[in-house]
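Got a structure here, written out as structure tokens. Questions coming.
Note that one protein chain is taken out, while the other chains of the complex remain in position.
What follows is chain A.
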Amino acid sequence: MDVLQVKNLTKKFGTFVAVDGISLDLREGEILGLLGPNGAGKTTTIQMMLGVLTPTSGMIRYFDKNFADHKEEILEQINFSSAYTNLPWRLTVRENLTYMSYLYDIADRKARLQKMIEIFRLKEILNLEIHALSAGEKTRVNLAKALLNFPKILLLDEPTASLDPEAAKFIREFLLSERNKFNLSVVFTSHNMPEVEEVCDRVIFINKGKIISDDTPQNLAKTIDISHVELNVADGLKRTIEFCRKQNMKYRLRGRNIVVDIKENKIPDFLKQLMNKGVNYEEISIEKPTLEDYFLQIAAVKSKK
């Protein structure tokens, strides 16, 4: 069942088209990645989905209801967290969560606040003002705010930006467990591709305000046929470089290692030719294409244009 449907959503700022007729849907219990280079239109799309930016045209429907007509009812059931918005910095963590809890129709506010404090390990920082918190702590408070109203849909705009690996891991694990326990649906933007591969069931790529692909992370990665072959060359590094140059192959050096980008079906032939040239390598690793490769390809196309 689709909990969110977006049809022909467009946003123009003067003559600039930030979002250009995109259509997407979000299924119940699905984690959907919204990816794209900077300025692609991801944040603009999320803002329209939250009702804090008026679309130029198009339609947004949550739970089969038109967002424009049922805004209050729908906003009770969704929430968001972003690395780019602040909570009032002079208020303490407790005060921020308390006043926000009153903006939602929560049956037992005290119990819910207590639960959020436990889940996000906020007890120690409850009486600290927001400006005194680290980036990781602020993210935890933001997420606690986003979960206060038992949302059925969470919109997360780069929730792990500027976090240390441990804090980012906590958030990924938390999202997956919430989805499994409560069938929570999530729209997730991030520039961290391994993270998106780990968390998202499906990924939509946006570029210049348009959707250019919509598939699972694995299927998108498969559309790239370039693998990365890394060789630890014991003898013949110069010959290998020379060979790559002649064959117009992309390569980069990592100390005595060389990483060559090559089509998967050409790898046996490539290795055979190196052997013929007397190149000795001690170690070899072949990395299959990832979502990051797909992302880089899109970014490259964007910069060429």
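One rule holds for everything that comes next: a contact is a pair of C-beta atoms (placed from the backbone, for glycine too) under 8 Å apart; a residue touches a chain by one contact, two chains touch by 3 or more; residues count from 1.
Convention: contacts and distances are computed from a predicted model.
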Chain not displayed: protein name in its UniProt record ("Hemerythrin domain-containing protein", "ATP-binding cassette domain-containing protein", "Transport permease protein" or "L-serine dehydratase"): "Transport permease protein"
Residue of A:8, A:86 or A:177 touching the missing chain in the full complex: A:86
Touching residue (missing chain; options A:29, A:51 or A:136): A:51
Residue in contact with the excluded chain [from A:40, A:60 or A:100]: A:100
Chain A, residues in touch with the chain not shown (by the definition above): 13, 43-44, 47, 50-54, 71-73, 75-76, 79-80, 82, 84-92, 95, 98-105, 129, 145, 149
